[in-house]
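Apart from one protein chain that is not included, each protein chain of the complex appears where it belongs.
On to chain A.
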Amino acid sequence: MAHYLDFEKPLAEIEGKAEELRAMARGNEDMDIEDEAEALDRKAKDLLKDLYGKLTPWRKCLVARHPDRPHCQEYIDALFTEFTPLAGDRNFADDHAVVGGLARFNDQPVMVIGQEKGNDTKSRIKHNFGMARPEGYRKAVRLMEMAGRFGLPVVTLVDTPGAYPGLGAEERGQSEAIARSTEKCLEIGVPLVCVVIGEGGSGGAVAFAAGNRVAMLEHSVYSVITPEGCASILWKDAEKMRDAAEALRLTANDLYQLGVADRVIPEPLGGAHRDRAAAIKAVGSAIAGMLGELKGQSSEELIAARRKKFLEIGSRGLAA
């Protein structure tokens, strides 16, 4: 069963009708419904083009959080070979919100690290909905450091509502863990390429995304705060999330204009969840492209370029 977002309701109706017709025809050989069904398909496609051609920032947030959107592990399974997960922060625990390990990308050994949200109730709970605890960031630090030592490029896949707001997480130094992970991103002498595949939730995302290259899927978002959080603070009304999403400039295109994202990866019509294979393939070629751009650079050059990139961010506003 496809999961429809609220704004996709009209689409659900049309697609539902087409499906009904075809189901009826399967039960009755004499019925010729194909013309009618195809007309509905065309109507659905036009509507999809219309809806997704002008997604509001708030709708982009909903698409970015879509439960059927491909998540980290799915990208790893499809784009990497010999993935060998490495667990634990060697201090307290293994945080399942963060997956990472050695893998090959186009035969080249790399370190891949990402936040996994899970795909059903059980796996969502296991992965804590992609909200990492300090151990997750410390695992990332450990893996990045290892990659640096062995000269392996690092690929990160960012998809988190934010760092986990929990009692233990705070006690064990959530802020320090995030700060150290960001610091490590900026320190390693190997290429670091990051793809925001869904939600780039605040500091929890930054800790994985201070790379040489940052790409964003077309309908992913990356923000200082959730629109709901921003609305409840600045508008004193969480229901004003649409206005907040608008004001925050959190879409891939906005971030590209602001120099935070280096490239925007187009999504298939109707979003990554409508054609997961195509979305995954597009992310794969973006990763290949970004790694290619950094090929042949020395450790010193990579570190210096990364520093320069982040020091210069914000020197231009949105091209008004």
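We take it that a contact is a pair of C-beta atoms (placed from the backbone, for glycine too) under 8 Å apart; a residue touches a chain by one contact, two chains touch by 3 or more; residues count from 1.
The rule is simple: contacts and distances are computed from a predicted model.
Missing from the rendering is one chain, named in UniProt as "Acetyl-coenzyme A carboxylase carboxyl transferase subunit beta" (options: "Ring-1,2-phenylacetyl-CoA epoxidase subunit PaaD", "Acetyl-coenzyme A carboxylase carboxyl transferase subunit beta", "Dihydroorotate dehydrogenase B (NAD(+)), electron transfer subunit" or "Protein-methionine-sulfoxide reductase heme-binding subunit MsrQ"). The chain that is not drawn here is touched, among residues A:A147, A:A163, A:L217 or A:L302, by A:A163. Contact with the undisplayed chain is limited, among A:L21, A:A179 or A:L269, to A:A179. Residue-wise, the contact with the chain that is not shown comes from A:V206, picked out of A:V206, A:I265 or A:L302.
Which of A:I197, A:A244, A:I265 or A:L302 touches the hidden chain is settled by the complete complex: it is A:A244. Against the chain not shown here, chain A presents residues 163-167, 169-176, 178-180, 182-183, 185-187, 202-203, 206-207, 210, 222-225, 230, 233-235, 243-244, 247-250, 254-255, 258, 260, 307-308, 310-318, 320.
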